[in-house]
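Each remark here refers to the structure printed beneath this line.
Note that this complex is displayed minus one protein chain, with the remaining chains in position.
Naming follows writing order (A, B, C, D and E), and every chain is counted from residue 1.
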Amino acid sequence: MIYVTRRSHFSASHRLFNPKFSDEKNVDMFDKCANPNGHGHNYYLEVCIAGEPNRETGYVIDLKKLKRIINEQFVDKVDHKNLNVDVDFLSGINPTAENIVIAAWKQIVPHITEGTLHSIRLHETENNFVEYRGE
Amino acid sequence: MIYVTRRSHFSASHRLFNPKFSDEKNVDMFDKCANPNGHGHNYYLEVCIAGEPNRETGYVIDLKKLKRIINEQFVDKVDHKNLNVDVDFLSGINPTAENIVIAAWKQIVPHITEGTLHSIRLHETENNFVEYRGE
Amino acid sequence: MIYVTRRSHFSASHRLFNPKFSDEKNVDMFDKCANPNGHGHNYYLEVCIAGEPNRETGYVIDLKKLKRIINEQFVDKVDHKNLNVDVDFLSGINPTAENIVIAAWKQIVPHITEGTLHSIRLHETENNFVEYRGE
Amino acid sequence: MIYVTRRSHFSASHRLFNPKFSDEKNVDMFDKCANPNGHGHNYYLEVCIAGEPNRETGYVIDLKKLKRIINEQFVDKVDHKNLNVDVDFLSGINPTAENIVIAAWKQIVPHITEGTLHSIRLHETENNFVEYRGE
Amino acid sequence: MIYVTRRSHFSASHRLFNPKFSDEKNVDMFDKCANPNGHGHNYYLEVCIAGEPNRETGYVIDLKKLKRIINEQFVDKVDHKNLNVDVDFLSGINPTAENIVIAAWKQIVPHITEGTLHSIRLHETENNFVEYRGE
Partner (left out) sequence: MIYVTRRSHFSASHRLFNPKFSDEKNVDMFDKCANPNGHGHNYYLEVCIAGEPNRETGYVIDLKKLKRIINEQFVDKVDHKNLNVDVDFLSGINPTAENIVIAAWKQIVPHITEGTLHSIRLHETENNFVEYRGE
């Protein structure tokens, strides 16, 4: 069993808030991240596939195929976008790193047919990252 | 003469467009960066001061003072902000990296009293950065 | 279940040695790290919390709270310090990366009340790091 | 239980292909990586040892010893080499990252006598890496 | 005047040697880099354009155009290639970092029509890089 990881990048803006909260409570909870006009990040997404290398190719999964899946199902839909309003699969979801990585999993997992999707890690800044393993 | 550099970080959103252009021309010119709802970046700002080390301290400039100037005059005003609408000194300016770095220079240069401001470099992504030397 | 990680930084000095060893044995065992006057590092500490995102906030844990816990319980006590003599909870402990990361765990784990402390990773240099999972 | 990791570096060239495939099939499968004259990478190898810190030293394993094992058994044999023709233990093996990391495991594992070899991670580029845990 | 830099990446193999030298002299001069079957690197190329931002766009140069020039004139011709045999504009040239960066300059400079080409920096490893300013 080998774990193969492909890193991708996207730049996006977001605002963290709960529409059911008052403005004060949103600021209390989300601080600077609740700024009404939003802010943004350079995100790095690391998608990890587990599997046995194919005997003929030595690949668990062709990384070109994996890159295409990641781009078509996730990165192209969030890159240079506002995560609060531009992304159908994030509609009604507060775009915390936790919620984004779960959304990435749901978008990508149906398309992985070689090996199995093991984990997705999302870096929001150099100091903050989250990981989801589908559990 | 020693060149001393302090790196700072901020996260912000922006949209690139010229209000005098048509929507088509903005997309043609700024591509994905013209997305009406914006996108964002983790920016790194490197402020470089040139000067001779003080004989008593061995410092060109106390980096704690430099950090305070950078934060008060620039970083606190752009961090977790939308650069198109939240920042007074960027009002009416298309927030390209070029224009942001010039604005940072104007904000910071009046406050440098030890050494002289030599250059400011702004990283927008791992692959794109700009530098201004006040010339 | 999401794994949320916060990275922190501190600069510290240390000397590796066992007071029960002879000088020769300390040099034999710890080589350059046994230099009597010490040396130092820029350390990076990655604290990982596992938990389910809160439905109302989308956070496993508010990273501002986690940052405050990490700073108050650990980073503020080791940053710009000599790990052999300045840190009460390292008293009598040889400050190898292994022993530092265990000490960080003991300092931080009682204060984690949202999610559970999953792992702590400590980078001593670009080439050396250790991880502890409380096992 | 502590997980101790040592990162090493080597520069090597390789060509990905299966000698049983036609040229067309090799290009179809391995794309640019099938270029007959090869290409190359700066590889980073992260070797992780799991164990309990020795009470007298505070080390799971002396990293100088681990570095020597990694160099003698693996890095010195692949650094500044062509992985298709210069490396005896890769003879007849298509040098994908997956196959290289398995070969690294086989080379290193017999020599780990303090702690146990837990995992080896190999970075081929900033965006691609693989991990093997001996399973 | 603003200095705008775009970073690109390519993976290539090379062998350093002078065909007029004996094998011994090549090993003496180029050491491991003279390995007859070659080795390789992940190269990073930083192309810096100097100019004044256009008043209507705020750009010194549209980075999409710059990226296209860099790819068409240089990166696409060296990526996943053997620099000794696969690249017409390196024919007969010993592919040291110094010689590669000069070749990159010659390839790219005729195509820069907005601003002027100020410098090109080439990173061969994390520890080695060269810069050329056309002087």
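The rule is short, and it goes like this: a contact is a pair of C-beta atoms (placed from the backbone, for glycine too) under 8 Å apart; a residue touches a chain by one contact, two chains touch by 3 or more.
Here the structure is a predicted model, which means the values were calculated and not measured.
*Asks:* Using the touch definition given at the top, which of the shown chains does the missing chain touch?
*Replies:* The chain that is not shown is in contact with B, C, E.
*Asks:* Specify the residue from the set E:23, E:56, E:76 or E:126 that touches the hidden chain.
*Replies:* Considering the complete complex, E:126 is the one touching the chain left out.
*Asks:* Return the single residue from B:24, B:56, B:88 or B:135 that touches the missing chain.
*Replies:* That would be B:56, which touches the missing chain.
*Asks:* Take the complete complex as the reference. Which residues in chain C touch the chain that isn't displayed?
*Replies:* That gives, for chain C, the contact residues 9, 11-14, 32-33, 35, 37-42, 79-82, 84-86, 125-126.
*Asks:* Considering the entire assembly, which residues of chain B contact the chain that has been omitted?
*Replies:* 1-8, 53, 56-60, 62-64
*Asks:* Going by the touch rule given at the top, which residues of chain E touch the chain that is not shown?
*Replies:* The list for chain E reads 16, 18, 20-21, 29-31, 93-99, 101-102, 126-133, 135.
By definition in this document, only the chains that are shown with their structure count from here on.
*Asks:* Of the pairs D-E, A-D or A-B, which one shares over half of its contact pairs with A-C?
*Replies:* A-D
*Asks:* Provide the C-alpha centroid distance between chain A and chain B, rounded to the nearest whole angstrom.
*Replies:* From the centre of chain A to the centre of chain B is 28 Å.
*Asks:* Where the CA atoms of chain C average out and where those of chain E average out, how many Å apart are those spots?
*Replies:* 41
*Asks:* Multi-chain contacts in chain B: which residues touch at least two other chains?
*Replies:* 126
*Asks:* If every chain is a node and every touching pair an edge, decide which shape results: line, ring, star, complete or other.
*Replies:* Topology of touching chains reads as other, fitting no named class.
*Asks:* Would you mind giving me the full set of chain pairs in touch?
*Replies:* Every touching chain pair, ordered by label, is A-B, A-C, A-D, B-E, C-D, D-E.
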